[in-house]
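The block that comes next holds subunit A.
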Amino acid sequence: MEYISLITGFIMLMIGLWGILSQKNIIKIIIGFTIFDTAINIIIISIGYISGRTAPILDKAVPVKDAVTKIVDPIPQALVLTSIVISLGVTALMLAYALKLHKYKNTLEINKFKDLKW
Partner candidate 1 sequence: MEQILQDIGKQFKITDIVKKRDNLNFITCEKEQTISLITYLRDIKGFSHFVLLSVVDWIEDGVFQLVYFLNNPDKKIDIGIRTMISRENATMTSAHHLWEQIATYQRELKEMYGIDFPGSPRVDESFILEGWDDIPPMRREFDTKKYSEENFFPREGRETNDPEEYMKKKLYPDEEK
Partner candidate 2 sequence: MAIEEQNKKNKFIDPDLEKREILSPDGEIIKIDPMKDYFCDAKPKVHEPANKVIEKFLNWSRANSLWVLAFGTGCGSIEIPSLMTSRFDANRFGVQMRPTPRQSSVFIISGYLAVKTLKRVIRSYEQMQEPRYVVALGSCTVNGGMYYDSYNTINRLDYYIPVDVYVAGCMPRPEAMLAGFNKLKERIKAGRAEGANEYAEKFDWYKANQKKIIKDWNMPDYNW
Partner candidate 3 sequence: MVAPIYIITIPLGIAFLIGVLGKSNKNIGGMFMLIALACMSFVSAQWFISFMTSTQSPVYIYTAGFKPPFSINLLMGLNEAFFTLIINIATLLGAIYLYNNLKKQGTNAMSVFLGFAMALNVMVMTRDIFNLYVFLEIASVATAGLIILEQGLKSTSAGFKYMIATGIISSILLIGIIFAYNYSGTLNIDGLIEANIGILKGGAIAIFLILIAIVLELKPFPANGWALDVYQGADSGIGAMISAASASASLYVLYKLFAIAGESWYPVIAVLGIITFIASNLFGLKQTNSKRLLGYSSIGQIGLLITVLGLSPYLGDKFEFIAVTLLISHYLAKAILFWISGIVKAENIKNWSNLRKKPLLVALFGTAVFLLLGFPPFPSFFGKWELVMQLANSGQFAWMTAILVGSFFEGIYLFRWFGYTLKLDNKELPEYKMKLNKIIPPAIFGVAAYILGYYSGTFVDAAKGLDYIPLLFIAFIALINFLPAWVKNSISLTGVILYIAVIFPEFDGDLLRQIFAAIFLGGAVLALFAGFYSKGKRSGFHVVTLAMFAGLAMLLKADNLLEIFYAWELMTIGSYFLLIRGKKSMPHGYSYMMFSLGGSYALIFGFALAFVSFGNLDLQSLSGITIYPTLAYSLMLLGFMTKTASFGLHIWLPGAHGEAVVDIHFMASAILLKAGVFGIILVLLGMGTEASYAKYILYTLGWIGAISALIGNIAASFQESAKRLLAWSSIGQLGYIVFGLALMSHLGWMAGIFYTATHFLYKGVLFLTIGGIALKLGTPYMYRMGGLIKKMPFSFIAVLIAIITLSGIPPLVGFAGKWLFYNAIISQGLYFQGIVVLFSGIVAFLYLFRLIYSVFLGQLKDEHRNVKELPLCLLIPIYILIIAIMIISARPDFILKPIGNYLLAYFPSGALNWNGTMASTGLGYWDGYWVMIIVGVMFTLLFGWLLILNSKSKKVKQFNMVYAGEKPFRPETTHMSYNMFSGYNKALGFFMMPGVTGFWNWMSDILHDTANYFRRIYSGNGQSYAIHIIAYIIIIYLIVF
Partner candidate 4 sequence: MDNIAIKLLFTLLGLFIVLNWGLIQAGIMNKIVARVGKRIGMPVYQPYFNLIKLYSKRTSITHGVMFYLGPLFRLSGGVGMFLFMPLIFGSEYWSNFSFAGDVVLILYFQFFGMLGMALGAGEGGHPYSAIGVSRGLSQWTTIELPLTLAIISIAIQYHSLSFTDIVAAQQGGITHWTMWTNPLATAAGMLAFLGTMGHSPFDLVKAPNEIPIGPPTEYHSTFLGVLRTNAAILHVVESVLFMNLFFGGATSWFELILKTFLIYFWSVFVGVVFPRFRIEQSVSWFLKVPLILGILAIIFI
């Protein structure tokens, strides 16, 4: 059962991918990307999960010396932090692009922007 989070991560991954590839509207594509990123974050987190352990916060419940046996692997969680920040930045830039694209052709259909081809 401990793989439940991994599986949900992958399912969300598929949904995000489907969103990116099938939707015509740029905003929907960007939403697809956000789902895709959060799915990856979930997967990262679930990689670090060791069943029967608690969150790696050193407080009263988890003293420093026997923390190693009690907490799950902290590194993926550290990675997730930067990954979230990055996906935030990427989504922000994408939205800025979407705004500019709309300004030019005031449409958000991805297949309207095909003038650079061959």
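Selection rule, in plain terms: all candidates are chains of the complex that A comes from, given by their letters.
We adopt the following convention: contacts are C-beta pairs under 8 Å (C-beta built on N, C-alpha and C of every residue); 3 or more make two chains touch, one makes a residue touch a chain; residues count from 1.
For clarity, every value in this text was computed on a predicted model and none was experimentally measured.
**Student:** Judged by that same contact rule, which candidate in 1, 2, 3 or 4 sits against subunit A in the complex?
**Tutor:** 3
**Student:** In the complex of these two chains, what residues of subunit A are touching candidate 3?
**Tutor:** 17, 20-21, 24, 26, 29, 33, 36-37, 40, 43-44, 47, 75-76, 79, 82-83, 86, 89-90, 93-94, 97-98, 100-101, 104-105, 110-111, 113-118
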